[in-house]
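All protein chains of the complex are present and in place, except for one that has been dropped.
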Amino acid sequence: MNGGKHATAESITLTIDQNAISCRNGLSVLEAAREHGIDIPTLCWLEGLTLWGGCRLCMVEIEGSPRLFAACATQCTEGMVIHTQSPRLHRYRRTIVEMLLAERNHVCSVCVSNGHCELQAMAQRLGVDHVHLPYRFPRLSVDNSHDFFRLDHNRCILCTRCVRVCAEIEGAHTKDVKGRGIQAAIIHDLDQPWVESQTCTSCGKCVNVCPTGALTHRGTAIGEMIKKHEFLPYLKLMREVHQ
Amino acid sequence: MYPTGPIPKPPSDDKRWRIVEATMRRNGFEPQALIESLHSVQQAMGYLDEPAMKWVAACLRVPLSKIQGVATFYHHFTLKPQGKHTCVVCLGTACYIKGSRQILESVQSQLGIQGGQTTADGRVSLLVARCIGACGLAPATVLDGQVLAKTDTDLLLKRLQSVTDGKAES
Partner (left out) sequence: MKPEDLASLADKQRAINAACKHRIGVCTESGCVSSQSDQIAAKFNELVKSRGLQKDVRVVGVGCMGLCGNGPMVKIDDGAPMYQNVTPEHCAAILDGLDSPLGNPQLRHLLCDLNQPFFRRQKLVVRSNSGLIDPEDINDCIAHGAYESLLKVLTELSPTDVINQITLSGLRGRGGAGFPTGLKWSTVAKAGGPSKFVICNGDEGDPGAFMDRSVMEGDPHRVIEGMAIAAYAVGADHGVIYVRAEYPLAVKRLTRAINQAMRHELLGNSLFGTRFNFNIEIRLGAGAFVCGEETALIASVEGNRGVPRPRPPYPANSGLYGCPTLINNVETYATIAPIIREGAAWFAAIGTAKSKGTKIFALTGAVQNTGLIEVPMGISLRDIVFDLGGGVPAGRTFKAIQTGGPSGGCICGQNLDIPLDYESLAAIGSIMGSGGMIVMDDTSNMVDVARFFMEFCMSESCGKCVPCRVGTWQIHHLLDRIYKGHGAPEDLVLLKELCEMVKATSLCGLGQSAPNPVLSTLRNFESDYLALIEKGRADREAALSGPHDSGTTVPLEVIS
């Protein structure tokens, strides 16, 4: 997605939320907006990982089309006029967060990621103080088998950041998604307890990229789990330099 | 051509693995042949078990988690052995509006299992189809590969009974 590689990187101009900006050709709307301090909400997107396009929080309006566009998956073009904020977008984003909260069992008060959770922060940012949708309350398990890490399916939002970092950066591809639809879930190898995985290197990258308390270090108490993923763009850059 | 070293050994001496290996060979042991290979395993062995998936993963150089992800994504694949007999109830639109849900409920209560399950004695598996493409014959059911057009619930239940009683076995 990064246009920086192109030697002939010409620059283009476009308008985001009434700000005329110029950016390198080849950037996505999301990247261009972030470069100019306009923060479009996302949960599945993470710098350094491939595009997923699943959370749909970054939907924006582009003048000239009645459709909405995912900012992460839409390339900037010359003269584009983009709106990242509107009552309609705001309503949809809130519904997405409500859907995520109602999908599984997110109980912030007992979560080790309380206060450092991207889903919680997103709910606060969008002003979600209520879930209007019926809760599903599914019965989900916690994989506590690994010596250092824990996977709590109750807190997973299926953003697949862990799957992508494991396959793309670590190269182990220990994690993937099983099933489909509302039944989908993260697995290790052949859907085995984490500790039995023969491919996991216990590198912990998956824990650090997880936006919620689904993947955590064992032994952390409520609110103690703080994630760091600054390593990602660095690793990606180093790979590119040495290849 | 397998790129490096010998082809991993199949899980057992069972000759049916050769059919699967032939499928993979025909596709050059390319990772893209994963779904074809799983079809081949299921056709030869009836279902996908762990040793089979590990072997296919090794042959095609596909991560284990990916093969599990693919096998569980597609409804056609089953990870558990199927019953000796299968009964499929079509829940396509045409069948549904002609009462296939009631047929399904009757079969479920007679067999004491839900769609997608196999009776405890391993005799019958009950499957639910999305549409078998026999909409002109709705409601359609399939008993051991034979389509019952415009299914009469009582007749189906009677046939199922003879299957569960073992009378239909040769």
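Going by the order they are written in, the chains are A and B; count residues from 1 in each one.
Everything below uses one rule, namely that contacts are C-beta pairs under 8 Å (C-beta built on N, C-alpha and C of every residue); 3 or more make two chains touch, one makes a residue touch a chain.
Keep in mind that what you see is a predicted model, and the values were worked out from it rather than measured.
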**Asked** With respect to the chain omitted from the figure, which of B:A94, B:I113 or B:L157 is a touching residue?
**Response** B:A94
**Complete:** The listed residue (A:T95, A:T199 or A:T220) that touches the chain absent from the view is A:T95
**Item:** Identified contact with the non-displayed chain, of B:A33, B:C87, B:I103 or B:L126
**Value:** B:A33
**Message:** Applying the definition given at the start, please give the residues of chain A touching the unseen chain.
**Reply:** 51-56, 59, 67-68, 70, 72-73, 75, 91-92, 95-96, 99-100, 102-103, 132-134, 136, 157-158, 177, 179-184
**Fill in**
Contact residues on chain B toward the hidden chain run 30-36, 38-39, 62, 66, 69-70, 73-77, 91-94, 96-98, 129-138, 140, 146-149
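Simple rule for what comes next: only the chains that are shown with their structure count from here on.
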**Message:** Considering only the defined contacts, which chain B positions touch chain A in the complex?
**Reply:** 50, 53-54, 63-69, 72-73
**Message:** Could you list, by residue number, the parts of chain A that touch chain B in their complex?
**Reply:** 167, 172-180, 187-191, 199
